[in-house]
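For this view, one protein chain was removed and the others were kept in their places.
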């Protein structure tokens, strides 16, 4: 992590106060976003999202597993994020572990909803094949290739895109003679079911620098943050998860204000992503 | 310290504190000459000891032991295992001694203290060799199911004599242990039965109506002493342990039989008479500890 | 291809491809030299006394390249000029660096080179401007001149015996850079020229093109004003509270100047992403083109202006080649 001199910090603060950030954006502008789908052919779904110089890849693999005995009518989803040493030399070895686990936890909180699965962006009951016996386990693996701030939003966007790109093989089940037998499962190689992604939320991180907050902060801007709030919002404008990052305290009314701004910004982001997904799929079809 | 008059009392105190830090060994030796320790104990006196039974509600047996400022929390959880073919009618015992980072400034997270594993091993050796617990009592169904007793001891505050406190907490936790009522379900798995579920009681036969408490054999107790020149200091605290480095730990059972003696090196050599003196000190300590334990047990029964 | 991923629409993609094709054609016309990759044989026509220079090696009597680049010949010397070389300092280079450590009597600077550069306290003009021996007090006060992470402009003085790179800053124009942003571009995009300090008067902006690929874009400050500013800024820094933000906002760069800074910075970013050589002319040209076609500052990094800039570069090179003819 490169430090900044007092002069540069001052310049960044000033830019945010004057609503003109170092790269010419206003406080609530995102950087140009670009989306590619199907970048990993052997996965069930994958996506690469670039947000300025931030670059992430997400792959989704579906495997057949056994449902948790506490929730026999639901499949399982696991999210792992890996920060590659290509993104920053300090991620080498165990250096990226802390950030990786922080991102994984924040994403699980945003996508998997409460304990009973309400508000989950990924409908776990759609992953069930035979209740109590067979279900799909979704493994969502994210890789940070290059980091220039706002990793969480980029990863969340990549997961959303990858899910829309995910095909889960159709399964024919042959229930055994007795209920105790493990049912026989025949996985089709040709027929795929598209994943329902209408409920998948996006994450908007508002970073507070000085007295103002900005979206899509670059690494330099993030180094100046006093605190940040990551809000995940779905298409209906409902909040599906929230994490506060950074240590400094915030007035509760400011948090509520940030939530409403995030809700507003998220709807733009969702429509941008929708059109990018459509464009990317059109590209892939060519 | 600039003005010796007027503030004599205060500056004197400061000097004592400085002397204690700068020259700990002479400081102690001056005390030893007077046959008293800096915490006002006579040389052969152990620190105040308390036992509280059942502090951990989620465990089957637990005890909190304090010897001076050394605090140990021991808890036993019973789980079911399939006994090995060598001993089909015996349960098993797993002892773990943990030093979490909260107990001492020298322990850091992620790096378990070296002493912890040494004490773990010592504890299981003593527990096994003292035959306090008859492993056969932990059997449920011969060859099919037996109890595995997980004893975990956490040191909450480390101020010397960790082994003595850990052993005492282990013994106390076993004295407190209540074995849950269990029965076997259709799948052949052992399940717990609680009073609140009468329908289960009707359907399933209880495996262990009796044997709700272990009948403990003679219990081992221990005392650690420091040997320094001709002095023997019983139950040292952490400061004393850091200054003088020869220890003798004697373990006796409640009948006064010797279970183990442990003297890990050190500058001072122990001759027969000092060892005998240590054993004598331990004998009186065992009586003391046995009384404290039975008192807290009877208190619990009153409750 | 160049690594700036943008979502281009169909027409933009076609335009970009056409423009890039033209650029390639122009380049191959102009290429008098041949490009090689590693292990390519460099034809030397069995001339005698060939001198094998940088990036070459000998295998079975053949001269073989050890770098990707362009073969250059100077009389009998054959060498390969690498396309994507790291910065290689030469005496007299003007560079921009960042202080990473304060060591006894010296600062260590990160300058995008394979090793850190050293700026000795004795190679610095003191704040009071008097020429004298450095005292122990000066040494203690080093942090008041440059702190960790400060951006500093200096000149390459040379290599010492132990191979370390030394800098000097014995002029008013060198020193700490404040009120602006530092951009990092590949060093080979900055060519050595007579002038690396540029005061763009019409914009009130200072542009420093460090030979090491560190580029400073900041508010213009008269030489000598630096010290005063330093004092002003030291004060709020010591009292850490929310109060400083309000105080600071008053001393912020004026909005108009900030717009110019951002526009020029984005011009640098865009040209670097396209891999075009950075000169003061090309940067100002790009910035002006964006302003005249009413492109918002943030959209300078967007797809439309990206394609436009490539097309403009094609036009420029066509003109250039015509002139030559």
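Chains here go by letter, A, B and C, matching the order in which they are written, and residues are numbered from 1 within each.
One rule holds in what follows: a residue touches a chain if its C-beta (ideal position, glycine included) is under 8 Å from a C-beta of that chain, and two chains touch if they have at least 3 such contacts.
Everything that follows uses one rule, which is that contacts and distances are computed from a predicted model.
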The chain missing from this complex carries, among "S1 motif domain-containing protein", "DNA replication complex GINS protein SLD5", "Exosome complex component RRP41-like" or "Exoribonuclease phosphorolytic domain-containing protein", the UniProt name "Exosome complex component RRP41-like"
Using the touch definition from the top, which of B:50, B:185 or B:242 touches the missing chain? B:185
Of B:16, B:36, B:102 or B:267, which sits in contact with the chain we cannot see? B:102
Decide which residue listed in B:43, B:81 or B:216 touches the omitted chain of the complex. B:81
Residue ranges of subunit A at the interface with the undisplayed chain: 69-70, 98, 101-102, 105, 109, 112-116, 118-119, 227, 229, 234, 238-252, 255-256, 259-260, 263
List the subunit B residues touching the unshown chain? 56-59, 62, 69, 71, 73, 75, 77-82, 84, 92-94, 96, 98, 100-105, 108-110, 124, 148, 150, 152, 154, 156-159, 180, 182, 185, 189-192, 194, 197, 238
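Convention: only the chains that are shown with their structure count from here on.
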Chains most often in contact, by C-beta pairs: A-C
Note: subunit C sits from subunit A at a C-alpha centroid distance in Å of 36
Cα-centroid distance, subunit A relative to subunit B, in whole angstrom: 50
Counting only contacts in the complex, subunit A reaches subunit C at residues 2-8, 10-11, 13-15, 17-18, 20-26, 29, 31-36, 50, 52, 210-211, 276, 279
Note which residues of subunit C are touching subunit A in the complex, please. 5-7, 98-99, 147-151, 176-182, 218, 233, 237, 245, 248-249, 251-253, 255, 258-259, 262-263, 265-266, 269, 296-303
